[in-house]
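Reviewing the structure listed below.
Apart from one protein chain that is not included, each protein chain of the complex appears where it belongs.
Now for chain A:
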Amino acid sequence: MKAAVNQKLTEMGERDRLKELLRAKLTECGWKDQMKAHCKEVIKQKGLEHVTVEDLVVEITPKGRALVPDSVKKELLHRIRAFLAQHTK
């Protein structure tokens, strides 16, 4: 069922819209700047020449998930639930 819903989400363009919405909200609320600052520290640690995508992913993703503000989460969930309500009955 999850696969079907995901497929519908993508096909109807809703997934892309949600992605854009999330990105905009995260930039607006300063999350992106926060994370960039954290990236700077990681890079200074690992060295500018040697940092890899993996390094960043490992350092950034957990912190990134934790730092998403509740209001942003709520808004996204609201839209997702609305989509599910419309398209799974």
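In the analysis below, a residue touches a chain if its C-beta (ideal position, glycine included) is under 8 Å from a C-beta of that chain, and two chains touch if they have at least 3 such contacts; residues count from 1.
In this text, contacts and distances are computed from a predicted model.
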item	value
Missing subunit (named according to UniProt) among the choices "Mitotic spindle assembly checkpoint protein MAD1", "Ataxin-7-like protein 3", "Origin recognition complex subunit 1" or "NADH-ubiquinone oxidoreductase chain 6"	"Ataxin-7-like protein 3"
Chain A, residues in touch with the chain not shown (by the definition above)	1-2, 5-6, 9, 15, 18-19, 22-23, 26, 32, 35-36, 39-40, 43, 48, 51-53, 56-57, 60-61, 64-65, 68, 73, 76-77, 80-81, 84-85, 88-89
